[in-house]
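Presenting chain A:
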Amino acid sequence: MSAHLLYAFGGVVLCGMGLGGFILLSHLLRKLLAFNIMGSGIFLILVGLAQHGGGAEPGMDPVPQALVLTGIVVAVSATALALVLIRRYYYLTGQTVLESSAESGRRNNDDDPGSRKDGAL
Partner candidate 1 sequence: MSLPSLLPLFALLTSLVASVVIFSLPEKSYRLQTTVNLVAALLKMGLVAFMAWGVFHDTEYRIGFTVMPGVEFLLKADALSMIFAGLSAVLWFLTTLYAVGYLEHSPNRSRFFGFFSLCVASTMGIALAGNLFTFFLFYEMLTLSTYPLIVHRGTAQALRAGRTYIFYTLTGGAVLLLGVAWMHGLAGGLEFGQAGQLGETDPALWDSLRIVFVILIAGLGVKAALFPLHGWLPQAMVAPAPVSALLHAVAVVKAGAFGIVRVVFDLYGTEFTHELGLLEPLGWLAAFTILFGSVRALMQSDLKRRLAYSTISQISYIILGLTLLGPIGTAGGLVHLLHQGMMKITLFFCAGNYAETLGVHRIDELDGAGRRMPGTSVAFTIGAFGMIGAPPLAGFITKWTLGTGALAADMGWVIGVLLISSLLNAAYFLPIIHRLWFRKAPNAWPEEQSWGRFETKALLLWPPVVTAVITVLFGLLAAMQFSPLSWAELIASKEFWS
Partner candidate 2 sequence: MTTWLMAGLLFTPLAWAAITLLLSFRNGRWVSWLGMLVQVLVSVGVWLLVVDRGEFYHGLGGWDAPLGIELRVDGLAIIFVLLTATVATACGWHAGMYLDSDKPWQKHFWPLFWFLWAALNSVWLSGDLFNLYVGLEVITLTAVGLVAVGGQADALRAALRYLLVALVGSMAYLLGVALVYGEFGVLSLAVVRELQAENGVGMTLPLALMLGGLAVKSALFPMHGWLPPAHGVAKSPVSGLMSGLVVKASFYIAARLWLELGHEAGSLALAQVLGVLGSAAVVWGSWLALRQKKLKQVVAYSSVAQIGYLFLLFPLTLSVSEAVSLQAQQGVTLQVVSHALAKGAMFLAAGNLILSVRSGEVDALAGVGRFLPFSLFSFGLAGVSLMGLPPSGGFAAKWLLLQASLASGQWWWALVLLAGGLLSALYVFRIYQASFVQDSDLDEFYHPPRSLELVPMILALLALGLGLVVDPMLTLLGRPFGEGSVP
């Protein structure tokens, strides 16, 4: 078992954790973090698994690295976008979860003066 594979297994564990977190946590920021953990796990698997090489070429594989770089940019963009959306969502509704408002009916913004106060999360 090479060190690369260790990375891969680390990625597997991160991935599982991220997944569990994503499902179980309802706060949007935590969800987003869980997603990032999951993403990191996957990037680790991508890089780590690809390096097992089998001895033919000891050098590292540049392709998965490039892929992961691209993946990271995409993930960062998505995260950033999600953050903007979450902030605005919180600003408008005062909620940090998606579920509750659907259950308790739509809340009118004006009824909720507290929500407008703290713009930052």
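As a selection rule, all candidates are chains of the complex that A comes from, given by their letters.
The criterion applied here is as follows: a residue touches a chain if its C-beta (ideal position, glycine included) is under 8 Å from a C-beta of that chain, and two chains touch if they have at least 3 such contacts; residues count from 1.
Treat the numbers as computed from the prediction; the structure is a model and nothing was measured.
Student: Which candidate among 1 or 2 is in contact with chain A in the complex shown?
Tutor: 2
Student: Enumerate the contact residues on chain A facing candidate 2 in the complex.
Tutor: 8, 15, 22, 28, 31-32, 35, 38-39, 42, 45-46, 49-50, 52, 61, 63-64, 67, 70-71, 74, 77-78, 81-82, 85-86, 88-89, 92-93, 98, 101-102, 106, 109
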